[in-house]
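Note sheet for the following structure.
The complex is shown incomplete by one protein chain, all other protein chains being positioned as in the whole.
Then we have chain A:
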Amino acid sequence: MALLRRPLLVLILIVTYQFLQLWIAVGSVIEEGQKQEEFYEELLLKPLPDRKVLTHFHFQSSAPPTSNGRHHHLFPKAISQLVQKFRVKEMELSFTQGRWNYESWGGFDSIPSSNAKPPGVELWAVFDVPQHLIDALWKNLTHTLSGLFCASINFLESSTAYSAPEWSFPPASGNLRYGTLPREAVCTENLTPWLKLLPCRDKAGISMLLDRPSIYRGFYHSQRLHLISTGSGSEGMDPGIILEQTLTVVLQPNSQRASLDRASEKHIQPSWSLSSIFGKQVSGKCVLAETSNVYLLLDRGLVAELKQLHEENEKSAEKVLTSENFRTNPCFELSAKPDRIFIEESSLLSKNSSVLYKFKVEKYSEFEPFDLGLTWKIPVVWLCRQAPLHASRFLMGSGNERGAIAISLKSTQSSESFMGANSDDERCELRVDVFQVVPWYVKVYFHSLQVFVDQQPKAVSDIIEKIHVSPSKDKVSPGVMELVLKLPCSVSSAALTIEFDKGFLHIDEYPPDANQGFDIPSAIVSFPNFHASMVFLENDSLNKSPLLSKFQEKSHVMSYTEVLLVPLTTPDFSMPYNVITITCTVFALYFGSLLNALRRRVAEEERFLKDKAAKKTGRLPLLLSKLSAKLRGRHSEPPHSPPGPASSSFINSKLVLKVILVAGVAACWQHYFL
C-alpha cells in the first residue's frame, strides 16, 4: 500500500506542481499581456480549386494603453503617432491589384469576407471626436497616409471623394468616413513602407518570403492595414492599439510535374512548395515575434472530396487526413511534418469540416530552412464555399447622355443548404445590405429604383426594408445609397436597377485621361444573417494565434462588386481656344470690311473704271496678267506698254513696308521674350 500510495502522492504532487506552474504561467501571461507590446507573424496557405494557391500573410502588433506613448518597443512609432494625432478609433487601408474571383476562390470564409478588397485603394476610418471635427481630421489623415505609403491617398481629401455611410457599412457609426480610389496603381513602393511597420521588416521571419517579383506576378494582390484603438478608461492615457497587417496574394504555382504524361497532368492539381511559388524559403522566425506559424488550410469542399475518394478506398478518411504519417496519405504529400492538426468544429449544417495543419517556424533555422511543399497524387476537383448570393454590377443603356446601373444578385448553389436550414420558418427571408457610392457627375435618379426578383418586377416597398439616400451635390459631395433588401430564401436571382444622367464637368475637372472614362467605386454587398467564422478545436489557449482568433470572429459575409467604367462626354479640350480664334476672326473681318467701306471713294473708282474702259486695260489687270505670266514662267508681252517704273516702285515700297512691319513685330516679340 505504501508503495502504491507513494507514487500516487508523487503524482498528485507533480500534477499540482504542474497545475501551479501553469496557473502561474497563465497569470504572468495575462499580466504581461496587459503591459507588453506583442508581435505575431503567421502565414496561411490554401490550395484553390482553379489550380492556384492562396497565400495570406497576417502580422499583428499590439501596443497596450500606456500613460506615456512616446516609447515603443515593437510597435511602429508612425502608427501610434497617427492614432494619437488624428484620434483614430478604427481604420482600414487596403491597396489591391486584381479582382477577387468570388466564384472560384470562394466568398464565404473570413478570408474573402475581410480580405477581398476592391481594386485600388480603399480607406475608411472611425474617429473619436465630435462630428464637426471629423472632416478636418480626415483630410489631414489622408495627407499623412499618402506620405506614409507613397500613394495618392491625398485625393480622398476632396469632399467629392469620400462619404459618410450611416449604417450599412459594417462598423456602422456616425463618425465613419469612407473613400476609394479605384484607379490607384499598387506596386512595390507601397509595399516597402508597409513592411517598415513590421519590427523585422523583410529581414527575418515569414516576411522573408515576400519576393517582390513573385508577389506582383500574382493574380490578386491585396495589402491591408487595419488598426483598432482600444480606448483607455482613464483620461491622459494613450489608447492601446492593435495593428493588423495582412497581405493576400493568389499565385499560380508552376507545374513541377513535367515528367508526367499530359493526360493525367491536366486533371491533377499542380504541386507547389514555398520555394517554387515565392522563390524563397523561411530561415527561422522573426525573433521578436511571439509566435511564428505557417498554416495549411484544406477547406470544407476539398476535405469532403478527399473523404469521398477515400471511401472508395475503404479507409477512414478522417484518420488518414489527420494521421501523422503523411508519407502514406494516398491523396497528397506534405514535405514537412505538421506540428498540430486542427479540425474545424463541425457546424450543425454540414458534416464536413476544414482541416488546418500548423507548422511552427521556430524549429527551423538558416541551415535547415522551412520549405513547405504540397504534392498531389490524384486529381481532385472541388468547390469553395460561396456567399449566398453572387453579386455583380453592370451598366445599361447607351450614349453619352443617360444610362442605368444594375446590381444583379444570383443565388449560388452551394448556399442552398443554408436556405434549407432557415426554411423551417414560414417567412424565410434573406437580408442583403447594399452600400453604393456614386460620384456627383453620375446623377442618379433614386425614384427610378426598380427591383426584380426572379425576373419579375416587384414593388420597391415589398423588397426594400430600409433605405437611406443622401443625394449628391454638384461638386460638393457624392451620392450615397444604403439599402436593406429582404429577399425570399427561395430567390434564384434578384436585380436592382437605377437610372442616371451623365453630368458635365468643368473643363478643369477632367483628369488627364478623360477619354478613358470615369470609375464608379465598387458597391458593397453584405449578408448580415451569415457569419463567416471557422472555429477550430483548439485546446492550447496559451499559444494563442491572432489568425485563428480572427477566423473565429463572427464577421458578416461581404463581397465587393466590380468597378464600373462610365464614359462621359469629354469635350475637345482645345475648343475654348478654337472658339476664341473663330470669334476673333469674325470680328476682325467685320472691322476690316467696315473700315474699307468707310474709306471707299466711289467716284474716284468710277473714274478709274472709265479710264480703264478708255484704255481697255487698267493697271490692276495688267499687274495680274504680269503676275500670272511670272508664275507660269512665261514671258508674255503685255498688250500695251506697261505704265512704267512708277507702278513697280510703288509695289516695291509697299512690299518693303510690309516686310519691315512683319520684321518689326518679330523683333518686338523676340525682344520681349529674350
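Please note the rule applied: a contact is a pair of C-beta atoms (placed from the backbone, for glycine too) under 8 Å apart; a residue touches a chain by one contact, two chains touch by 3 or more; residues count from 1.
In this text, contacts and distances are computed from a predicted model.
Chemist: Match the chain absent from this complex view to the correct UniProt protein name in "GPI transamidase component PIG-S", "phosphoglycerate mutase (2,3-diphosphoglycerate-dependent)", "DDB1- and CUL4-associated factor 13" or "Cis-aconitate decarboxylase".
Modeler: UniProt lists the chain that is not shown as "GPI transamidase component PIG-S".
Chemist: Among A:R201, A:R340, A:K458 or A:H531, single out the residue that touches the unshown chain.
Modeler: Only one listed residue reaches the unshown chain, and that is A:R201.
Chemist: Could you tell me which of A:H447, A:H506, A:R599 or A:H671 touches the chain that is not displayed?
Modeler: Here the residue in touch with the unshown chain is A:R599.
Chemist: Going by the touch rule given at the top, which residues of chain A touch the chain that is not shown?
Modeler: Against the missing chain, chain A presents residues 36, 68, 70-74, 76-78, 81-82, 84-85, 144, 148, 196, 199-201, 203-204, 284-285, 287-290, 362, 577, 580-581, 583-585, 587-589, 591-592, 595-604, 607.
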